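The structure under discussion is supplied below as structure tokens; questions concerning it will follow.
With one protein chain withheld, the remaining protein chains of the complex are depicted in position.
Here is chain A:
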């Protein structure tokens, strides 16, 4: 297609972005209705004065619109679309994964997830929240355990099928080294928005394998297990925070990955008033996003600055994202606590504060 109709390629990317926004809109609608129905079921268990915290009818209508507009008008997503990167397709697959996950359709979800995993290895950890959702959709409790195994098997089968198709298209196994091997081994240290390149440029060769394993575990498994144990009842939040954490820590992140999980955040609009670091995070996002290209230009083109300036800005950007993720998770915990124990907290007649130990 690139050789035959080159002028249509830009159109393809725009259409993909529009489809992603549409899919995210439906995902948000389904999620808000699920939250609302859960709230209806558990209303009796809530504290008396927690009524202001509850979701209202308007909360079912607005967040999906916000999610779609946060995706379409996000500068990071617009940049990805204009520069015609493959992140657009990766975001499309991820969006479909989220939608099919919340619908609880096993086969479709696993095949789309396998497609996303084929492109960039990291979405494989979304198998966990996807399994939780699919198991929830299973009506009979006794089949829950086998549901997990079935989901895993479906995913592995789909992945193998896709690998087989790729093998036939590529005519050999070398493509595996070029795609997944590239993501895992980090051979190219061209500076990007991630944290890997700076560390690996100054690393000695015999420690390289150790650090690659350490960094890749950090990007995938390290946060998966604790977050799953804590948030297994809220798989959408788990999926979003895992997507955010991989966007920060993966070996070759892009701005499109960041834009994707930022677009998912309006689904938790009811958590925003519990976020304490919103201002600092917003300021940091703004200043590092503008400062990044400035110091890049100074380093690469003007030859005035050096790599440390750029990496400093990248570190600040990553720190801002980490603060955002922890803030959302903590806001969720605070809201749950307030729902079940009321807004006014008094211990021995004195008002108390919730702090994180």
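FYI, contacts are C-beta pairs under 8 Å (C-beta built on N, C-alpha and C of every residue); 3 or more make two chains touch, one makes a residue touch a chain; residues count from 1.
To be clear about the criterion, contacts and distances are computed from a predicted model.
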Hidden chain of the complex, named as in its UniProt record, picked from "Phospholipid-transporting ATPase", "Sodium/hydrogen exchanger", "GPI-anchor transamidase component GPAA1" or "Translation initiation factor eIF2B subunit alpha": "GPI-anchor transamidase component GPAA1"
Touch criterion as defined above, residue of A:26, A:136, A:230 or A:334 at the omitted chain: A:334
From A:7, A:58 or A:190, residue that would touch the chain that is not displayed: A:58
Residue, one of A:78, A:137, A:176 or A:305, that touches the chain absent here: A:305
Residue ranges of chain A at the interface with the undisplayed chain: 49, 52, 56, 58, 62, 73, 273-274, 276-277, 279-280, 282-283, 286-287, 290-291, 294-295, 297-298, 301-306, 309, 330, 334, 338, 343-345, 351-356
